[in-house]
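The complex appears here without one of its protein chains, the remainder shown in place.
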Amino acid sequence: MNTQVHHTSSVKEYFGGLWDGIYSSLKGMWITFRYVWAVAPVSIEYPEVREVLPERARMRLFNDALNCISCTQCAMACPVDCIYIASEKLPEGSEIKKTSNGQAIRLHLTQFTIDTALCCYCGLCTTVCPTECLTHSHDYEFSAYTIDSMKYDYLAPDIVAWRDRIVKA
Amino acid sequence: MHKELSDLINRNVSGANAVAYLTADAKKFDSSITVETSHIYKVVEFLKTNKTTSFNSLHCISGVDYTDYMEVCYMLTNYDPSAVRNLTLKVRVTDRVNAAIDSVVGQFVSADFLEREVYDMFGIKFNNHPDMRRILCPDDWEGFPLRKDYVAQKDYNGMTVYPDNKMNMEDREFIVRQNMIKKAQAEKAQ
Amino acid sequence: MQTRWDVGEPHKPTINTSTEQLKSDLLTLNMGPQHPATHGVLRIEIWTDSEIVAHAIPHIGYLHRCMEKHCENLDFRGVIPFVDRLDYLASMNMEWTYAMTIEKMLGTEVPRRAELLRILTCELQRIASHLMAFGTYAIDLGAFSPFLYAFDYREKILRLFEEVSGARLLYNYIWIGGLWNDWSPEQISRVTAFCDDMEEEAKKYHELLSMNKIFIARTAHVGVMSVQDCIDFGATGPILRGAGMKWDLRKNEPYSLYSEFDFDVPVGTGEVGEPGDCWNRYIVRMREVVESIKIIRQVIEKLEPGSIMGKVPKVMKLPEGEVYFRSECPRGELAFHLVTKQDSKEPFRLKVRSPCFTHTSMLPRVAPGQMIADFVATVGSIDIVLGEIDR
Partner (left out) sequence: MQDGVVLTTLDEFLNWGRKNSLWPMTFGLACCAIEMMATGAAKYDLERFGCGAFMATPRRADLMIVAGTVTLKMATRVKVLYEQMAEPKYVISMGSCANKGGPYWQYGYHVLKGVDEVVPVDVYVPGCPPRPEALIEGVMTLQKKIANERLLRNKWVKHA
């Protein structure tokens, strides 16, 4: 089953084929050449110019620990199990705080860790969050030299600076 | 359609013992025909060659492990724009250690890869298959992954399959606890 | 009983057979797993007789990600992100097929707007996928600029998808029972604008590549798969249509609302080359782009406001049963075989019938007798995605 078809061609066919090849190649080159002036440049010069991300863009997860009621629904919904939550009962008689949308925080959040190196950015966790404290932020520039630095503890003190930027009053 | 077809198979292939399984809700679920394991090649040959119900293509072979037996499902179809026909043909394999059935490569060439995949995932050998090797997993892989009782091997070729330092053991306490609660609830319910 | 011969026996060397002393062995050549022309991590063991391929054995499984095992441990909603990663060039179609499989079992009524928008997104995805096939196929054959043009237009679709779903490649957008987000009228108008642009662009692609003499010389009469071969191997999609058979599930077994739409099924006619060769498979894809634009225009005409999510139980429990559901994806017929147990929250078994898997098994049939360079063209024309083959 040799698919190569060999046949002798006449002089006319030979030169016709040659002309076809040259003509169609020139046509293609002409299309490319037109890009010099006829088409606006498409490149985004990234570090200087940044594309504005759409509102729904799903990038790094952020949890606003002050609004979290430790319901663990996000951890249940997560298909890759990369959200780790631990909580304790509040001591008797302590004041019950409210979240920004009025839900009572009845548990004391002791751990809220997301392993960003495992996250698949599917957004299922944010849809189930009752207080909308877990959101996808618009940061995508957080490459790291070590893998351990990709595990985020959202109760750490240095998260405050990050929170100020993401959570809008 | 399945009832008539199973009768037709029984009439023409002796010993095929075709049993039609009809669902109550045909809109939601698929019906199927189960045949005798040893007669699968003859049944497929009949379904392909006979004039009235010819199925000219094997769409898919899928294995299912029901723990006490395994099933191999052959999805037959007909590339005929005037009358589209689909059929799920099933055979049961009860022997889990030396599971083997006849290959249908003689009828459908497409079964070559599909049967190799079923062998790879479920450990069902296909007799008379020209090239019975693993297809997705490496040749020296242990166990058959899609069996329900499969336990992954510890290491392969010097690489640990589940390295402890990558498993977030200390963080997963929560999930482990949740699983324990679930288990306790299930036991209570029983 | 058929033997190895029927799936492509190494055929006898054609050169030097007359002179016993000059007889040489076949040379084994490994193409892949890391090879620019295998579109991923496909490995093909080629036995060559000088430049002629005598036999090709595909080795797959280098991207076996245990997706089916995962699905047995996840709830029905959680499977969708994994289904996305099957065919990462056509995630929308994957999601849709999976969603339809579950909906068939649940008996969910999907609102009309959701159905129409699903068709819209999936046809856009088909265009994006075919653009990718166009660009990478040109690279395989040594032309670089089509890749840049194709990616430029693909980016426009991705931007639309990102605005509506939030991700560029793996969307998790089509949910069981409906859609996650609605398209705004402004986005719909941008789709219309895109369709106008794309029609012009498609003409440019034909000038640029389809009718190029060099391209024709590389693809016409190369890697011929006849209709009978395609049916024997269970090939579907552009491969089957390129061979000249008018078979499209959207027409022949219409699912969703496809019966309402007016579109053609392009087939390889052999105006260049012969039906079933690389050029015809390629041109079927390029013509499908135009047909998809046609469908999108009709969808936009029919769109009317309404709900986008049907009634789905909050905790999804399916009754016992099984379903085999297939649909037409850019690469062929994708099918899910779903088996559930009574009141199960997770699939008991989810088998993916991937089109590329069967197409890969055709390689031993077409390879013998080709030049190695032609074999690269053949592999490229099948347009495989390894994520779907290996799962």
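Order of writing sets the labels: A, B and C. Residues in every chain begin at 1.
By definition in this document, a residue touches a chain if its C-beta (ideal position, glycine included) is under 8 Å from a C-beta of that chain, and two chains touch if they have at least 3 such contacts.
Predicted model only: the values in this text are computed from it and were never measured.
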Practice problem: Give the labels of the shown chains that the missing chain contacts, considering the complete complex. | Solution: A, B, C
Self-check item: From B:148, B:166 or B:183, residue that would touch the chain that is not displayed
Solution: B:166
Quiz prompt | Hidden-chain contact residue, picked from the options A:71, A:120 or A:155 | solution = A:120
Quiz item: Of the residues A:18, A:42, A:104 or A:156, which one touches the chain left out of the display?
Solution: A:42
Self-check item: Hidden partner interface residues of chain A, rising order
Solution: 42-47, 50-51, 59-60, 79-81, 115-121, 140-147, 150
Quiz item: When the complex is taken as a whole, what residues of chain C touch the one chain not shown?
Solution: 33-36, 40-41, 61-67, 69-70, 73, 81-82, 85, 88-89, 132, 136, 147-149, 151-152, 154-155, 158, 168-170, 386-387
Quiz item: On chain B, what residues meet the omitted chain?
Solution: 136-138, 141, 145, 150, 152-153, 156-157, 159-163, 166-167
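The definition used in the following text is that only the chains that are shown with their structure count from here on.
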Quiz item: What are the residues of chain A that contact at least two other chains?
Solution: none
Quiz item: Got the chain C residues that touch at least 2 other chains?
Solution: none
Quiz prompt | Contact set on chain C toward chain A in their complex | solution = 14, 52, 74, 77-82, 84, 145, 152, 155, 159, 162-167, 170, 172, 180-181, 204, 207-209, 211-214, 221-224, 368-371, 374
Quiz prompt | Sites on chain A touched by chain B in the complex | solution = 72, 75-76, 81, 84-86, 111, 113, 115, 118, 151
Exercise. Using the touch definition up top, name the residues of chain B that touch chain A in the complex.
Key: 168, 171-175, 178
